[in-house]
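The block underneath contains the structure these notes are about, expressed in structure tokens.
All protein chains but one are shown at their positions in the complex.
Labels A, B and C are assigned to the chains in the order they are written; within every chain, residues are numbered from 1.
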């Protein structure tokens, strides 16, 4: 019943509504004494922010988080880290009609039923994609902590409206490639696909429509032995986190649905020793067996549905009056949220992976425990 | 770090190893006073049990659960319901070599790394598919409780090795169809595909190989308004549960990865009033918006990888000696676990859905609360 | 590892440090559609605020919480309710020496060891009594929700420095008495004891010392059957909450330690029917058997240790240098925190009791569920 990811002692709690006073996150159970570079946090968050490229919403606000607690002298204190992002640019009148007419593909009707009509409906309220801003903040913090032990998460657009990027090499992903993707305007392995993707988005936008896509995410540097059997495995935690992101409707690890047409002899990843380390010759299992890492990259893909807010007239219901109606959504909306969702997926992965590292006793307390009294 | 699904106050905890004394489940937070028909529980569990059709393992044991607590006078008591299944037919010698040579696609190496070599490796130990027996027991109990409020879960084989069954009608699934599937020898919508599927399995088995597949599962009767935003939505909970099942590597709700090639105008499910009730004309969103049910069927698919235990020689490592080796797996193994995984998926869905109903205040205490002092 | 009370789906998460930017609370799992009167919340919080009577700290700040989310049109939305209280009057220089010299009775040394020196030490940081402000906020919200179903919590000073107030009548506590106590300057049953108590506090303050006391708290209106066996009983939850309040070192339900000198025939509360309702003739068990309510008032006492911050010179250690030292605490501190702790205990009880009501399926969703579509 909570908007909180709680994994053992570690938790990320998200609060806020699209048009309320503010949104934010509280992170409990962080290791103490880890330096956090706030500029890098803002850089990470900027990747989620609306762009001025015609692809995303024209709503612009400086989503700068204010850290209220848990951060002292440039380091995590180990006590709850709370951050708030103010809502400043909220044009509520645009949403006048959603309180009665359900926007298809949105949570207007389901949220109304869940809360007996008491939830804040403005701009989607607590269901708004805007709530991913504090999630990205939390994921950015977790990512910097993972970096200190050599773990890196990186996501890219795998597909938009049928236009595909290359896939990650399942056996090895270089830090350089990850860095390049994270700083690119369009997070792609093959930047050459950018123009084609944008063209598809603009074509849909012109028709008052929107498009969906696929995001691929890789986690490198995870040592073997991380995760737990059954319900606290890597797949369970990552999927629990990413399904918290609006518009995500599917997740696949490694060969994913492709396993359905494989033989065991293909699907099994043959193992070999490489300089004293166990490695596999393929990575269909996405670096995970029995929920636990084997040291190979953890790779997964998620499906992102097309932005449900489209300007085209739509058939729907007025669920207060209980009658059919037609809806034309005004307001500002992305014709494609896939590029902006990329850092959100990365953030969710960071949170899930940090939780697993902490579970297994890594990174607890300062990693700079030099034994001073 | 636990083999426990804990959703709010409701939890299902699974314990045991393949070749230990026994395996079992403890269910906490069940509503009290709900009649449970033990014969139906055994019927449900029989669907998971090894068959004598050449498709599945020849290991045979009567996996009859003994209920130790939480069940009195034919009803749930509301206190913890514990059940144990004895391990009786354990031929440990078959597994002599797995303590050193990692079986590819299994958790031998990852489990060793996770537990520093202290875990029970016999037959996969706690990672064995045998642990799905208590999960099915728990799911069968939850299913009977859901039945009392008209909720039904049903899964079928959607594909084996590229041979496809029909898909569920996304708008309506009849109780009769569900009943038929549950009592069929092969859980299919189109029974005519059975022979072809079996032929594929036997062909693989002959080549000492195995095949994977896809399972589709539907939940009907869920009222609108069930689930919670962000991390306690229907997708989060179902995925957290099903990734607890060995061999599941992907999950997709509704149109799933198909969303990637849809326009918003197609993907959005148009809404209309039907006899005072809100319904949608399509069901791409699988009856879920913002993590919460809209009253339409909840439908998802999962990918099941081919049985990793194959008789073909495989390249692997002896991770104790730290050297390459070749492995030939003896023992008894299914060439295709998809049919047996069907009730396991159903069980996981039952558990997740009951947890959501309880969260929202449904089914708490006896549903026969007639106000006696 | 978290500063969060999590009871099933309901949680109260507290964040902040004494001298950071702000402190606050996030409440997850509240029922939706419950009207909250913000003036009453402020009244409740004012009872905890520093007084101008010489008994408490001279630090003055308007601890007005800003609600950021979860509250719309004067009602709870059911989504996370977050509130922030700014820190405005922080004279950090007063605490210059605590970064090295541990204040006895405080968490300076233990916090340092817990967080390897990375926690914010200013003013006690996250360990400060100031963190009880958001706890009181959360408890005040919970209290208004409990009121809607006729449950009331009320605490009073039972003792300060050996001066005792009367005890609650264990069988019946009138709403009038509770109201009187809550609005009194000193929360007492027998207001006549106020002068004597104050005299003791001032006498201690003159000697640069402080005094402790006992607080008694009653919960009325709880129906029979609330709570759960073993670890989720009324005693478990209330004690888990109240030990979150700095300076609380003991808790006793009903006859408490007095049971040690009773016979079973005295200790057992004889039962009788009273107008169709079960009641008991005594209430040694504090309205709780097996962790579950029997309908009688739930009554408990807690011991509050003397304010550890005293102006008297104290022997302590400089735990950075690892040597003995003497400490004179400057700054502003209460000579007796018992009066200000009274609403904090009440708040903790409100939170624990609401969690139990929600567990048992009461108060879930709007209590005004009039069946509108």
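In this section, a residue touches a chain if its C-beta (ideal position, glycine included) is under 8 Å from a C-beta of that chain, and two chains touch if they have at least 3 such contacts.
Everything numeric in this text was worked out from a predicted model, so none of it was measured.
Within the entire complex, contacts from the absent chain reach the displayed chains A, B, C.
In the complete assembly, the contact with the undisplayed chain comes from B:75, out of B:75, B:207 or B:315.
Residue in contact with the omitted chain (choice from C:211, C:342 or C:364): C:211.
The chain omitted from view is touched by exactly one of B:47, B:126, B:249 or B:305, namely B:126.
Listed by residue number, the positions of chain B touching the unshown chain are 1-4, 6, 9-11, 13-17, 20-24, 26, 28-29, 32-33, 66-70, 72-73, 75-82, 84, 114-120, 125-126, 319-320, 322, 365-366, 368-369, 372-373.
On the side of chain C, touch with the chain left out of the figure occurs at residues 1-5, 8, 14, 102, 104-107, 109-114, 126-127, 131, 159-162, 204, 207, 209-214, 223-233, 235-236, 239-241, 243-244, 246, 248-273, 276, 278, 280-281, 284-286, 288-294, 301, 303-310, 312, 314-317, 319, 322-324, 359-360. Considering the complete assembly, chain A touches the hidden chain via residues 8-9, 79, 229, 232, 276, 278, 359-361, 364-365, 373.
What we mean here is this: only the chains that are shown with their structure count from here on.
Think of the whole protein's Cα atoms as having one middle point; the chain whose own Cα middle lies nearest to it is A. Two copies of one sequence, chain A and chain B, touch each other mainly through matching residues, since over half of the numbers at the interface are common to both. Placing every chain at the mean of its C-alpha atoms, the farthest one from chain C is found to be B. Averaging Cα coordinates per chain places chain B and chain C 45 Å apart. Rounded to a whole number, the gap between the C-alpha centres of chain A and chain C is 38 angstrom. Touching two or more other chains at once are residues 1-4, 14, 114, 126, 319, 322 of chain A.
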